[in-house]
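The complex appears here without one of its protein chains, the remainder shown in place.
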Amino acid sequence: MNEKKHMFFVSPSPHFHDPEDTRSVMLDVIIALLPAVCLGIYFFGLRALTLCIVSVTACVVFEYLFQRITRQRSTVYDLSAVVTGILIVLCVPAHIPYWMIIVADFFAIVIAKQLFGGIGQNFMNPALVGRVFLFSWASWFSAYPATLTTSGAGRLPVLGDVAMINGAPDILSSATPLASLKQGILPVDFTLRDLFLGNVAGSIGEVSAFILLIGGLYLLMRGVISIRIPLCFIGTVALLNFVFPAGSGSRLSWALYAILSGGLMLGAIFMATDYATSPVTPVGQIIYGIGCGLITYVIRRFGAYNEGVAFSILIMNTIVWSIDKLSAPRRFGGLRGGARQPRPEEGEVSK
Amino acid sequence: MPRSYLRLFQAIVTLFIICAFVGGLVGAVNALTADRIFDLKLQKTEAAMRTVMPSGEIFNEIGDVSAYGFDSNVSAFYEALGSDSSCIGYCVEAKPTGFASQITVLVGLSFDGTVQGVVITDCSGETPGLGNRVAEPAFTAQFNGKGATLAFSGGGAPAANEVSAISGATYSSRGVYEGVSSCIRAAISYTNANGGEAK
Partner (left out) sequence: MSKPRNPYSFPAMLRRGIITENPVLVQTLGMCPSLATSTSVSNAIGMGLSVTAILICSNVMISLLRKLIPDRIRIAAYITLIAGFVTAIEMLLNAYLPSLSESLGIFIPLIVVNCIILARAEAFAAKNTVYRSFKDGIAVGLGFTFALVLISSVRELLGSGTLLGFPVFGANYPDATLFLMAPGAFLVLGFVVAGFRKITAKKEGK
């Protein structure tokens, strides 16, 4: 028998393999986030870069160590820890001390992700959990540094940390647009164009809606995320601000300012769309996006905090399981909700 | 006698004995400690009042304040008497709403409503590290010397008659401001009602 002639490989399905795996998805996310990171460095200086490097390193190290200690196979090569590290850095202001970002990384990777079973098993977005844990030191977040493009802004120290004076960080800060919106006034210091391009005070990655949208577009084109969640999330916030503006000014302005301020773009595109913590079904995703938008609006409008995105995503994370259950597709021939049809009793005619 | 009645009787008697015992115990301990508790409370209030009104020796509580039309968050009004037993000022306590709870504010005032000192006697319901920083002298000292023109600055550098909030604790700071304002108004209306006591 000439083996070369009859080369039939017999194997079970699947017979076509998509080259996509966790690592390639994470690589796409990293590529999508890179412009935002670069712009963050442009606006806030070298410290943004060093924070990013520290954060990513810490995340990878914590994941590796945890899996080593618990004698599991190391999954650092799927790059999910790197993504978590970048995301955490993007949602903190550039002046926070290095130890704080390391603490956030520890909490995010070890407690929010690995203790629950590692990637795919976590029920809450790890980056957001890490970020929210930092509210323990709330006084560090009472001021946000102004961008380097603002006149008189000093460079943040790269080695060493910013000092706390009288319980507030010693930085040149400016009021964030969200602080203004909270008072019921449209921001006067920033135009919509500033908010769109990123010339405002805020966390490292949240300031430029433009660059985040570009990243989002890339992810959409690569098929990594679907447009449902970001669209419903951002759309709900815009709609609520349009219908119920919190102060005087045109409704359209309110809607636009609301969606361009704060961490909404970052959260809606990169955090709410995390596979493990968002619903699987299309209807579920729509419900999830609307829910996030609703809670964000309520916290921003009536709550004590200026920003509600992180909390709203985490709150919705906790009910994703029931959203999935409620929106499960009907089995062919089955009842709504994916349940089985009841078995017909003896003598009964089945429906 | 049927057994059920006997059981009922037994239940009643037992409960009676227990209640009598508990009543006796609580009564006895109360008799033992009531005076001491009262003294301790008085000492505590007086100590607080001395910090805002250092030259006060005796503090007389004015019981019936309905005639003066104080704000609803004013909870107590004391006249501060000096060493010569004449009134040297007032101590007013208010309980405004902060961020998550009521904050108890004690203000020492002179007759025209000028603040001599402010001390926060209870802000335990506020956020630790943020809201309960209103108790720090750095914040409360701002009120000293301010009077009826006291205003609240939401942000930025405060004017001469303004107090600024602790950043990140706006609601708690505003609550304290409301309380101090109420105390100032109370002092002024008391003085006016008593014919403008001069000193």
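As written, the chains take the letters A and B, and residue 1 is the first residue of each chain.
Just so it is clear, a contact is a pair of C-beta atoms (placed from the backbone, for glycine too) under 8 Å apart; a residue touches a chain by one contact, two chains touch by 3 or more.
Keep in mind it's a predicted model, so treat the numbers as computed, not measured.
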item	value
Contacts of the hidden chain among displayed chains	A, B
Selected residue (touches chain absent from view) among A:Phe133, A:Phe242 or A:Tyr305	A:Phe133
Candidates B:Val29, B:Ala47, B:Ala141 or B:Ala159 - the one touching the absent chain	B:Val29
Hidden partner interface residues of chain B, rising order	7, 10-11, 14-15, 18-19, 21-23, 25-26, 29-30, 32-34, 36-37, 40, 44, 124, 127-129
For chain A, the residues touching the chain missing from this view	100, 133, 135-138
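One rule holds in what follows: only the chains that are shown with their structure count from here on.
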item	value
Chain A-chain B separation of Cα centroids, rounded to whole Å	46
In the complex with chain A, residue positions of chain B that touch it	99, 127, 129-130, 133, 138, 154-155, 166-168, 171
Footprint of chain B on chain A - complex, ascending	137-139, 141-143, 166-168, 175, 179, 183, 304
